[in-house]
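Have a look at the structure below, then the notes.
Here the complex is missing a single protein chain, while all its other protein chains stay put.
Naming follows writing order (A, B and C), and every chain is counted from residue 1.
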Amino acid sequence: MRHLESRQALQDEDAVLFRPILRTGGQFYLVAAGLLAVALWGFYAFSQQLRYGLGVTGLNRPVYWGFYITNFVFFIGISHAGTLISAILRLCRAEWRRPITRMAETITVLVLFFGLGSIIMDLGRPDRALFVIPFLQYGRVQSPLVWDVMSISMYLTASTIYLYMPLIPDIALLRDRVTGWRRGFYRALSLGWTGSPRQHRHLEIAIAIMAVLVIPIAVSVHTVVSWVFAMTIQPMWHSTIFGPYFVAGAIFSGIAALIITMALIRKVYHLEDYLKPLHFNYLGILLLVMTMLWFYFTFAEYITTYYGSAPDEMAVFWEKLTGRYATFFWAMVLFDFVIPFTILAYNRTRRTISGTVVASLSVVIGMWLERFTIVVPTLVNPRLPWSRGVYFPTWVEISVTVGAFATFTLLYMLFTKFFPIVSIWEVREGRERGLREVEERIREYLPGPARPEKARVSPEPPLVR
Amino acid sequence: MELSRRGFMKLTVLSGAGAAAGYGGVALGNLTEAASQDDRVPGGVERWVTTGCDLCSGGCGARVRLIDTRAVLLEGNPLHPVTRGGLCPVGQASLQLLYNPDRVKGPMKRVGARGAGQWEPLTWEEALRTLADRLRGLREQGEAHTLVALTGRARGIVPDLLRRFARAFGTPNVTDASGDDPSSQALWLTQGIGAPIAYDLENAKYIVSFGVPLVDGWWAPVRQMRALVQVRQGTPGRRGKLVQVEPRLSPSAAKADEWIPMNPGTEGALALGLAHVLVAEGLFDRRFVAERTFGFEDWVDESGRTNTGFRSLLIKEYLPSKVAKVTGVPEETIRRLARELAASGPGVALGPAGGQSNDRETAWAIHALNALMGAIERPGGALVARTAPLAQWPEVRPDETARRSLAMPKLPGARGDEPLAGNSFALLADALRSGAAYRAKALLLWGANPAFTEPGPGRVRQALSEIPFVVSVSSFLDESTQYADLVLPGHMFLEAWHDDPPPAGVPYPVVGVAQPAVEPPYQTRHAGAVILSLAQALGGRVAEAFPWKEFKDVLMASMEGLYRSRRGMIFAKQEESGPPRPLREWEWAPLPYKSFKEFWEDLVNKGGWIDPSYRYGEWTRVFQTPSGKFEFYSRTLRRAVEARARAQGKTPEESLAALGLAASKDQAFLPHYEPPRLAGDEGSYPLTLVTFQLLTLGDGSLADLPFLQERLAPHANVQWGTWVEINPKTAGTLGVHDGDWVWVESSVGKVKVRARLYPGIAPGVAAIPMGQGHTALGRYARGVGANPMELLGAERDPLSGTPALATRVKVSKA
Amino acid sequence: MAEAKGTPRWGMAIDLDRCTGCQACVVACKQENNVPFSSPEEAAYGREMAWIRVMAITEGEYPKVKTRYLPMLCQQCDNPPSVKVCPTGATYKNPEGIVGQIYPRCIGCRYCANACPYQVKDFNWYNWSGFRWPQEMRQSLNPDVSLRPRGVIEKCTFCHHRLQKARDQAAIEGRKVKSEGEYVPACVQSCPAQAMFFGDLNDPETTIAKLARSSRAFKMLDELGTEPKVIYLKEGEWSATPRE
Partner (left out) sequence: MLRGVVIGVVAVIVVVGGVLFAQRLEPAVRQPIQFNHAKHIAQGLECAACHQYVKEQTFAGLPTVETCMMCHSAPQTKSPEEEKVRQFAEKGQGIPWQRLYRMPGHVFFSHRRHVSVAKVECQTCHGAMAQATTPPSRPLVNQSMSWCLACHEKRQASVDCVACHK
């Protein structure tokens, strides 16, 4: 591989970005094997469920939903890490986005499978999962669950395209650097990318369109997920605030997941030059905004319930605040607000990478707890007070959950082995064109005579080739 | 640890493929499994057959839905005049008894040690031969009396046949596990009739129930539920009232308009307190008391001695303030209740349900209260049931051997003619162990399971293991059958003919006849037919006493009496017969049948016969006392005690004192309060335990029905288990929380049950339902819950020896 | 009773003054509809199944305690929350207002069970029909109702198969099903205290229509606007109910 690098001496400055793809260390295999083992254990647990039915879970009457639905909401929330954030940053022309968009988008695409998967795992008859497809099968468009299926599959499609399109120039870069079967693989995926100005123009337009499209879809996804609950008349589910509350929560957990991923990748692949404390700081500020927004929504939700003091709602309310789910609730407040707010509010802690990572870990845990305290306490306190439910997950649900996390991590790792996890061409574009553009833009912000709209800067000729 | 990339890829792909293949295989298996369970229930020709339910004393008519030969649903018989299509949950679930996988499928003999559960099948011929040989041996040695026969739940002709067999065979030792109802003691003491009191519930306006589980399993539950509806909603503009006096908020108390909690076992005191108020305030029925009763005022007997009358006793001893202290019921409640009773026209007092050592005195006091209210022989009051005119069987003529054995004294606990005698296998078991007059050499268990249902089952098990030869006629290998040498499985109901004698408490005669609806699938025989075959095998006078070939012949012979009586009518639709209430005072036109055969066919197809008439004021029929009146002062008892004293060579006073009764002299012959005897001292065992039956489990013989195990009692919300109800306050002092496992311990034994904190029970009282804790029976009952009988048996009624179903206990966290 | 006019709207009335909480309706329903029984372990887990249950609520402190019994079955809502959320149409309201559950269509997401405020939908956690019915007991299964496979929701259908049977008989006799008495679900049929009434709510002459107008009548969780077709009658007072 040395010869490759020497041949491409020009691009030495980004060699570190290619390194994970071109070279794999023993540690990687070790970690991957560990994850694989956990994942296989999860699969085994799930196969037990397929064999014996949902009876092997801790679900019961009236707690018909538990870990799986919690995971579903959680994973879908995490998925907002990527596409949404990256799209917003792209549209805002935030130049610091360049090294992180790919990481974010990858999270989205991969985690969405686990979101959908959680629903399928939760089905009593997974063999009939396709029944929910509207028009072709029996899906009824009035059911929020069908909205979910439609909106998530649309999101998955859109975010896959949105991940794939900016990948094309990088795949083309790789195509030219590898030999053997991988060359064919990358050639097929690069769709004949030559890097001509025309191709670049088309790509940029397509990315811009997708970025605009993806934002409403992403918002709709989590709104619709919340509506699965809000459209019923169950106490503390039937809430108008749920749509925005869930979207805010999703972005919240998404950013946190992104920060953790960035920190890991920075460490593992030595990308200190690309992912700087500044990136973490900026995302940390975003996270700070979200934690306050989350607190605002949570407060609004609970204070409204408390003042309404409908007996059925209050049963759930007290169950969460002082009852059997108080531990979960207060842990959620701690992890979602107290810890991240304290860390992020102070510049000194926020500006360190470890500070934002600790805050993010806390948020991820907290948001899982938040999903759990939304799903379960309502179900254990049904309106008719004759059966109070109990819910404790069995080894199957825990194994499947852990397995899902492991599988996700493994897939993410594998992704980094096949594709550059930092968008190389965009970084380069930033170096070459971004600087000029920003300068132009700032100049335009400054007082002075209004100038006619300048013709769009034509892309530089590609550097590779 | 350096793994090549190629190697890793291979590993990944291989394990991925492996996982996928395994997963796919499992998924496919899952699908095919899901598909294969799509199998449907086979259809068939639908038929409905009229039959009856014999699982309790309610005698409900039933009809069964058959698909080809399978019974798929049991419903109430809409023609049945008492239940009118109603059937309780037990009846509804009974197909699980019929199709229970743990039924005994043929005769078996024991091969292992007793209780080891090792059996060997044998043919009926062999089994009957073994049994007959053994019994013949007893007779040949002049020991026919050492045969003890115990009947269980069976009602009607089969137990009659068994008693007839005992007489022909020559044993005085026949008893039945159900025991005697306390109310029959009260009726005997006051009216000289040893039968349960019949209450005209349907027409009552105000019912005070002293702990009677009216709607959860007493006597005829369906009839009582319907009567309650009649009381409350049957008369336009008026809602009758039900007051339940009981230490625990039972389902019946929950359905009552008022629940008055009180100390366990003090019902009698409360009844007398009410009587005191009626008398003191002049609210009693003066005319009835003056004309139809004896012993109200002080009276002078033949010897010139002045005897205390009921009035003096009440006024002196049962002041509401005093009663309030004993019962825990506030004085003002007692006064209010008495005034309400007097003001509301026919009021009636029921009870008790039984279970305390002082049941007889309690029932007596309650019945005396009825007399004071004039609620005797009056619509809505306490009546004496008319009997059904079944044909009498020819008199048994015991042979010499039998006559000699019959003259032997009967063992304590065996049913006797005088109601004072106890009727309990637990008592009998004690007698067997103490080696009374003689030892039992053989035991016939006819559908009875004393090793489970009797208080102190440990002693019963011990007694069973000491009897040399035990035969059990049983459909299940229950606890007692484990001790049997021979198991003879009887037909299940729906497979066999059976008759339903009038349900306890119904004033007019109702006779149900149930035909077999399904073919018996196993090597079982009709329990009645077993007696016939046994008698045939023994031959001689024993065989002569049974001139019938099969059970249906016996049944028809009995039912012919109904036809010959020319009374009553066969069950019919309500429009045709009219409601059986209010009781009619006229008789029916002769039955319109040309022959008995015609009558019989209609009888079987409609399910039974009824004579819904009742004549009030047949005083000579209802008062069979020395005075021909209702006796507050029981000369019937006095005679019995005097006879007993004579036999023992003591004075009556000495005889009474020897029994340890609290009451003395005249009081003993007047309705009075006797404090309940509770085993154990208050210091070590601070709580009073009461036991109760659940509608769903009965005495426990129905514990093998999974449908019922799932829904034992809605208020407790316990499934497949036993619980102890304790007041949250009591639980607080014990540190026990709802759902905790606790030990309940008496001086006799201890059981582990779940605690249910229930505000509907008095502090200081604990309550455990009966029927669980089986160590045998079937797969759905074995090992589920605990049997409270293990805590009982230490204390008993001093007069009859019947064990009390209450005791002192302590509760501690397990 | 007259024949039904137009499309009948089958409804039920439960007189709580009569109901004694005996649970005969529960057992009758399980027997009629092949509802499996649970094992002790699953029952403890809250997985026993029943299409109708008797709910008991104990309130107050000793000695002022009251226990109320309330038979709870599918309320056959005119505006059923469960139907709205079903993703496949397995739960739907049929033209006569009976809320059906089509087992081969159900994917087992249990959304309807969570949306139903009455908690009357049961889920088949296990393959009950395969191994939970011993061979002997399978004999008492009703051929008119399916054995539900594992993984689907099941619920009360007002014994719809009985309606069809009654309707067949009526059609052969050239008439419509009577609005009362001819078609009766198993629970109503079995009630020992005759606390349950059944009939066509659209026919003002039926007992149930009269009861629905009684001063004692109320509907469960009426404030939710689900418009149940099961009507309860309050305990504790006399009212002019039509003769049985």
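The rule we apply is simple: contacts are C-beta pairs under 8 Å (C-beta built on N, C-alpha and C of every residue); 3 or more make two chains touch, one makes a residue touch a chain.
The model shown is predicted, which means the values in this text are computed figures rather than measured ones.
Within the full complex, the residue among C:157, C:179 or C:194 touching the omitted chain is C:157.
Taking the complete complex into account, C:146 is the one of C:38, C:146 or C:194 that touches the chain left out.
Checked against the full complex, the candidates C:100, C:151, C:185 or C:199 give a single residue touching the omitted chain, namely C:100.
What chain C contributes to its contact with the hidden chain is residues 92, 94-95, 98, 100-105, 143-147, 157, 160-161, 164, 168, 171-172. For chain B, the residues touching the absent chain in the complete assembly are 37-40, 43-46.
In the analysis below, only the chains that are shown with their structure count from here on.
Chain A and chain B have CA centres that are 68 Å apart.
Work out the mean CA point of chain B and of chain C, and you get 33 Å between them. Mean C-alpha position of chain A lies 45 Å from that of chain C.
In chain C, the residues touching two or more other chains are 53, 55-56, 127, 149-151.
Under the contact definition stated at the top, the residues of chain A that touch 2 or more other chains are 125, 386-387.
The part of chain C that touches chain B in the complex is made up of residues 15, 17-18, 20-24, 26-28, 30-32, 34, 37-40, 43-44, 48, 50, 53-56, 58, 60-63, 65-69, 127, 129-130, 134-143, 145-147, 149-151, 186, 189-195, 236-241, 244. Residues 42, 45-47, 53, 55-57, 70, 72, 81, 84-89, 105-111, 113-115, 117-119, 122-127, 149-153, 220-221, 224 of chain C are the ones touching chain A in the complex. On the chain B side of its complex with chain C, the touching residues are 33-34, 36-44, 67, 70-76, 83-89, 91-93, 95-96, 98-101, 103, 215-216, 221-222, 225-226, 228-229, 232-233, 236-239, 249, 251-252, 254-255, 257, 259, 261, 695-696, 706-711, 714-715, 717, 719-721, 727, 729, 758-763, 784.
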